[in-house]
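Take a look at chain A:
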Amino acid sequence: MSQELTHWLDDLLEEIEGIKVRRKSSRRVRADVPADALPALLELLQGRAGYIHLSAISCVDWIEDDEFELVYHVWSYESHSLVSAHIRIAREPGVYLSVYDLYQPAGFFERDIHEMYGIHFEGSPNMEKFILTEWDGPPPMRKEFDSEAYVNEHLNWQEYNPPWLQELIAEGGGVIIPPEEQRFSRKKD
Partner candidate 1 sequence: MAPMELIIELILMPLVAFVVGMMMVLMMRRIAAKLQRRIGPPFFQPLYDIVKLHSKRTQVSHGLIHDIGIVMAMGGYIAAETLLPVPGMTGIAEKGGIITLLYLMMIPSLGLALGVGQCANPNGSIGIARALTAMLAYDIPLVIVIFGVAYAAGTTNLVDIIAVQQAGGFETWGAVQMPVLAIAGLIAMHASLGKQPFEIYIAPAEIATGPMVEMSGKYLGGLFVMQCFQLYTTSVLYVSLFLGGGTTWFDFLLKSFLVLAIPVSIAYLFPRYRTEDLLRLMWKWPVMLGLIGVAFVL
Partner candidate 2 sequence: MRPENYEAQRHPPSNEFELNFGPNHPGIEGNYALKVKLHGDVVVEAKADGGYLHRGFEKLMEQRLWIQNIALVPRICVPDPSPMEVCYAMAVEELCGLEVPQRAQWLRVMQLELSRIAAHLFTFGGHAATTGMYSTMYWGVADRDLILDLFEEFTGGRVYSIYNIPGGVRRELPDGFLQRISETLDYIESRLPDYDNLFFKNQVFVKRAKGTGVMSQEQALAWGVTGPNLRATGLAFDVRRDDPYLVYDQLDFEIPTEAHGDAWSRTLVRRLELVESIRILRQVVAALPDIAGPIRAPIPNPLAWNVPAGEVYTRVESSKGELCYFVVSDGGPKPYRVHVRGPSSMHAVQVLEKMSVGSRIEDIAQTMFSLDACPPEVDR
């Protein structure tokens, strides 16, 4: 089954230029495509191979490469396999095409990515905010947004420092870790 499937899928994918296919396991296929070829690929996958279920669209912010990576996970109920199509788009201006006319679930994911990363999807039915309707800062999931700094600026949190702990510390004990030894929570790397 899976041999046959590989063969058939490979034939299909050869029709698109610039595609790189990597089979990760019997049910997971990774395809890297140029950004402009993605709609054609999805159309092929949906129309000819039965990949009718868009499981998710994920976005990754590669700030060092100045690029966003969009990953379209499509699943076929017939061949029981999942194709993840990866594309990269430039971080500025961060515009891409909507695939809503192919996959209706895309409406939600594109809206989500729009408010979390600020990527605009042309042709998506609804680009209004959904979760962050009362948020006026930058798109929070971008790597340059520092959540901790924002929290320190806008909110106070309770320092747990009861008298008994202060006494302990005064005697030289306590649970305080010196800042240079704090490895996880506050570490900036």
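The candidates came about this way: all candidates are chains of the complex that A comes from, given by their letters.
Heads up, the rule we're going with is that contacts are C-beta pairs under 8 Å (C-beta built on N, C-alpha and C of every residue); 3 or more make two chains touch, one makes a residue touch a chain; residues count from 1.
These figures come from a predicted structure and were not determined experimentally.
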*asked:* Which option touches chain A in the complex, given 1 or 2? Just the number is fine.
replied: 2
*Contact set on chain A toward candidate 2 in their complex*: 27-28, 52-56, 58-61, 71, 73, 75, 77, 80, 82, 84, 103-105, 107-109, 112, 116, 130-134, 140-141, 145, 147-148, 183-185, 189
